[in-house]
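One chain of protein is taken out of this complex; the other chains stay put.
In this document, chain identifiers A and B correspond to the written order of the chains, with residue numbering beginning at 1 in each.
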Amino acid sequence: MGTTDIIVKFILIVIIFLISLVVAMYSTYAERKIAAFFQDRLGPSRAGPFGILQPVADGTKMFLKEEIIPANSSKFLFIVGPSLAIMTACIGSAVIPWGQTLVIGSYHLDLQVTDINVGVLYLFGVVSLGVYGVMIGGWASNNKYSLLGAIRAASQNISYEIAMGLSIIALLMTTGTLSLKEIAAQQHGWHWNVVYQPLGFLIFIICAFAETNRSPFDLPECETELVGGYHTEYSSMKLGFYLFAEYINMFISSAVMSTLYFGGYNFPFMHSLGLSDNWVTILGVVALFAKIFFFIFFFMWVRWTIPRFRYDQLMDLGWKTLIPLAIANIVITGIVLTLIK
Amino acid sequence: MSIFYFIAFLSILFAVLVISAKNPVHSILYLVLTFFTFTIQYILLNAQFLAIVNFIVYMGAILVLFLYTLMLINLNKDSEPMKTNLVKIAAVLGGGCLLVVLVGALKVLGISQPVILKNPDLGLVKNLGKVLFNEFLLPFEVSSLLLLSAMVGAVLLATKDKKTTA
Partner (left out) sequence: MESLSNRRKVLESKPLNFWERAYLPAIVKGLGITMKHFLFTKAVTISYPEQKREFSENFRGMHSLKRDEHGRERCTACGLCALSCPAEAITMISAERKPGEENLYREEKYAAVYEINMLRCIFCGLCEEACPKEAIYLDGDIVPSDYLRKDFIYGKDKLVEAPLNQ
């Protein structure tokens, strides 16, 4: 790796980081706006035209609020919690292929930060780390509701990680690689994995809802039972970090779903349009983001449609339905693969 | 090499902190950091699969469960039972034995030739999978049987009461 490579990678990382932050910021706005439309309201409309500056106003408010650290809390861990939450949310974007290679002059710019050959597992590891932020924050608050929220988050995440992993295994059996770049490249044109793995995708998306603590599985922050859940004691930007982490998680998991199952940057007829390679790459990035935004919209759509699960129902669904289904999916995939060969 | 020594130093530091931390939750968190340094060591050894599995399974699952159980236990100091002298003496003896074994082992340790892998990419997923499912298929399956028996045992333990009560 030469110096230019390092600089280019650095710029790419900064851009991706900024994009995730901006997308997360505007997800908060989109969530409120979309929720309003689903409920026949208008949503935020005061800050700027159509309320477009609302996230800026929200952020400013968050920064200016008083910071409260509970007297009997473990102060260091109280600060570590939200930092960890937002950090684990951000590092997932490193292995996602945002596009193909751009050719600028003689330089080949790869629109992916790093292509490690265990990319899928890396994502999985990052997801499993995400729960630490919630747990540490919930425990350090020294509040029973926070603790209950943290415990719920932990058991929920661990339970659904299993089903998620099993659903990915079936996918990996068809793709034969762990590198996200290769998986994306395999789904050229219309050959999206969701066609071959519909059940796997269904399990994956349900688990993604549970892992990001989104409704209908948002039990760790269930207001009616736990006040604010794990972030009951948090205020100011530390609370903002937790909320922000949720939206970044949503963005990243949407990106992962698009990449794994919906072809990533591929779009139909991408090479029969007669465009130059660079244009195809740019359109591919646009296609990927269109898919991501669709999934973010879907997350919100589901949130305003389905009521929250009860805790035992959540565990029943995870252990008694999704895990057997995922195993059945693996078996079926295996049988079909052997028959085809 | 300097990265190795730095990370190794961190591993030992965090490992010492695990046993010296007063608060059990803190010590679990130090354990998490220790495992994280192990992950880095695996990456330095080019064993990517092992690194990531260590990351997922130990840091992401097992230690979360540790933390989970610890949070549910009442950790107030006054509820901590007093250790009897017998336990203390036993602990000292056990620790002493371990020390003797360690010192003895270190004493006979000669500097061996550094092991050089024939295939430096052995730790990559593809190669590891091929090795596991060809050469070491039997041990692999036997270990999976072991895990299965552990699972059956857990289920048995969990359902044992039903027969007696119902």
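Observations on the structure shown:
Following the convention adopted for this analysis, a contact is a pair of C-beta atoms (placed from the backbone, for glycine too) under 8 Å apart; a residue touches a chain by one contact, two chains touch by 3 or more.
Quantities reported herein were computed from a predicted structural model and do not represent experimental measurements.
Note that the absent chain touches A when the full complex is taken as a whole. If you put the hidden chain back, the residue from A:Ile34, A:Leu111, A:Met270 or A:Ala287 that touches it is A:Ile34.
From the set A:Phe17, A:Tyr196, A:Trp304 or A:Trp319, the residue in touch with the chain omitted from the display is A:Trp304, counting the whole complex. Although one chain is not displayed, its contacts with chain A can still be listed: residues 34, 36-42, 45, 301-302, 304-306.
Here is the rule we go by: only the chains that are shown with their structure count from here on.
Chain A and chain B have Cα centroids lying 30 Å from one another.
Taken together, the chain B residues at the contact with chain A in this complex read 23, 25, 29, 32, 48-49, 52-53, 55-56, 59-61, 64-65, 67-68, 71-72, 124-126. Only residues 74, 77, 116-118, 121-122, 124-125, 127-129, 131-132, 135-136, 139, 147, 150-151, 154-155, 157-158, 161, 178 of chain A touch chain B when the two sit together in their complex.
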